[in-house]
Structures are given as C-alpha cells and as structure tokens.
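Everything on this sheet refers to the single structure shown next.
Every protein chain but one is kept in place in this view of the complex.
So, chain A:
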Amino acid sequence: MAGIERRLIRLRTLVHVIAPRAGKAVPEGFRRLIAIEDVSKRYADGTVAVDRLSLQIPDRSITVLVGPSGCGKTTTLRMINRMIEPSSGTIRVDGEDVRARPVNTLRRSMGYVIQNAGLFQHRTILDNIATVPRLLGWSRQRARERAAELMERVGLDPAMARRYPYQLSGGQQQRVGVARALAADPPILLMDEPFSAVDPVVRRGLQEELLRIQGELGKAIVFVTHDMDEAITVGDRIAVLRTGGRLAQFAAPDEILSSPADPFVEEFLGSDRGIRGLSFLSTRDLELDRSRVFSVGSDLREISGRAPEGVPVLVTDADGRPLGWADPGSWDGDVEALEPHGPVFEVGRDSLRVALDRAVLSPTGQAVGVDGSGKVLGVAGQETVAAAIRSARRRRAADAPQEAPAVKAGR
C-alpha cells in the first residue's frame, strides 16, 4: 500500500516537473509559492478558528499574518505544514497539494521558528541547528559544518557552538531558532510569533537581522504576530485577520496604513497610523536649508549679517559635523555655550517619520540632516517636513496603481 502511494507521489512529482509552468506567472514578477484556497478550520465544539480564508503567498518576500488573539493566525500557519489539518479547502505549495507528500517530508522542507525558540535543551547549539540536516540523512560532519556556517549567518559567536541553550540569552536562543530553521535551506520559512518573548531592544535587533538575512537568502517567509508595529517593520505584505478567522485586508504595509479597508483594521492600527505611514516616505527630496549652517571658524559678524536677528544658527566643526545651536546676536564664539543639537537624521536613508521626530525633539524646531559620514547637509523645520509629506502623498496618489516600493526604509 505504502509502496503504491510512494510511486504515485513520484509520478506526480515527475508530471509536475515536466508540465509547463507558463500558466503560473504572477504579474509582480514573484512566483506564487503558497496558495491557501478557501481554507476553513472548525473544531468539534463548534469554534471556527479560520473561516474560508484565501491567500496567495509570493516567493522571496515576507508575508505577515497579524490580528488579535483568536483570529486564527497561528492555526493558518500550522495548516501550511499540517501540524493542524484544515476542515475544508486546499493548501498548495508550488502547485502541489500539501497532503500529497508524507507529512514529515513536507515538514522537513519548511523551516519553522517558534516563540521562545523551542530549542532542544539537551543538545548543544551546534547539534540543535544540525537537527533537520541529520534527519535528512546528512553525515554528522557535513551537518555540523553547515550548522557552523549558519551560526555565522545569524550573527552568533562560533564559541557558542559547544554550549547548551540554558547558557544563552533569550535573543541568542531565538537566533539559534532561526539558524535551525534555515539549516536544510528550505524554500519556505514559517515563523510563529518568533520575537514576542524578548524585550523591545532585542526584538528590534532580531527584526533587522531577519530583514538582512532575507535580503541575502530571499525565502518565502510567513510570519505570524499580534504586534502591528512588528508587522509593518518586517512585512512586505500584511494579511490582517479578524476574530473568527476571516481576512480583513491583505495589502502592502503603507497601503494598509494609508487606506485601511474597514473600521476594524483602522482600530487595530491604533491612533497614530498617520505618523507611522511616514516611515514609508523618504527624506531624499526634502528641501534642506543651508543658509543657517556655519562652521566654527566663521566670522561672528558675517553670521549676524546673514541670519536675521533672533533666528538660531547651527554651528559645525571644521569637518562639517554638527556642534550645536547658537543665537547669533548673543553667542560669543564659545563652543561650550552652544545649545545641544539633539539627534540627527541621515538624508536619503531615514524616513520622513524620523525627520519629523528630530524636528519635534529639536530645541529650535529644526531637524539636522546629515550625510552618511555625519556631515551636515542642512536643516529642515517642522513646516518644511510637513510640506515634504504633503508633496510625497500627492506623488503617491498619482502613482497609486503601481505596486508597493520594493525596498522599504529600514528605520
């Protein structure tokens, strides 16, 4: 019986390889890798965890499932690798029904990262990472070499290889969890609230690390979280689920922020979606004011001549790095007496959200824009940033039919 089944599967795989793939092309240039088609999960007691959900999850991108508890996001994730079987509907990976393959073979072809890492506490870090390669029949030597390679990729000190999980911090354990999921180089990575149990600073680091790794590897990642901020940070596309397991909206993060589909999504986004949406607008085209920037050696009279009375000027050192604010009327040239300039933003790299934040924090209401090496390019006031926001919004509205930007602002 099992033999026949296996032969059938082999036949199906063969057909799959031979069959032309032309029909599957997706306009965005991304292959649809996981297709969730009309999937429901009902439990015996009548609870509906997932209700007729359909999602197309593209390759080489991070798709986030987000929603309040009880919205069926983890259930959906676990139906992809059949830890939970759907009551109805089909899930296909690369066109093939997930039920066509033996369940453990299927699972070994998908990396899985879980909350609290779920490491094997009785195995060393190296052996934890080598788990799936070993299951796939790799030699111990080869599996460990691969594991060592992955430790480096996720930013773990090689000296940790022989340690046990209890000797690592929560953030480090989660890095091991990611490395373990990537060990057999699966095309798909399933992440179930992976960073929920670590503190915000470590979480931020892990999110940035994930984006970096994804930039290098280009997996199809399905990422479950209840935290909308996290969804916006890591997601290329976000599926917002509502209680009862129904899809509320499936779109790119900035689209969700700028036009939530309904009051539920709007409420879930919180009260500051306008500000958060600025994360997706670049400071590249921000108009910077250079007339109020002077280097420390400048003649004081020249300063008071060029800048109107009472308007503070930014003083930089000889290399152009900011030193602080001065009132040209009363400043006597003492660097110590300058008012601190506060945090700066990097023009082109930081978003308008950062620029606005810096302007709000600045004692003069002017945000200091610097280049990659920290040299001042100019200053921008709150009104200037606001004008840039309006014009960016107008441009965006004009380009509306276009897809979301491929590269998201990191900060």
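FYI, contacts are C-beta pairs under 8 Å (C-beta built on N, C-alpha and C of every residue); 3 or more make two chains touch, one makes a residue touch a chain; residues count from 1.
By our rule, contacts and distances are computed from a predicted model.
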| item | value |
| --- | --- |
| Missing subunit (named according to UniProt) among the choices "UmuC domain-containing protein", "Ferredoxin", "Phosphoenolpyruvate-protein phosphotransferase" or "ABC transporter permease" | "ABC transporter permease" |
| Contact residue for the chain not shown (choose from A:Ser61, A:Thr76 or A:Thr131) | A:Thr131 |
| Given A:Pro58, A:Gly171 or A:Gly235, the one touching the chain that is not displayed | A:Gly171 |
| Touching residues (missing chain, whole complex) on chain A | 81, 83, 103-108, 110, 112, 114-124, 131-132, 135, 160, 163-173, 177, 180, 190, 197-199, 201-202, 205 |
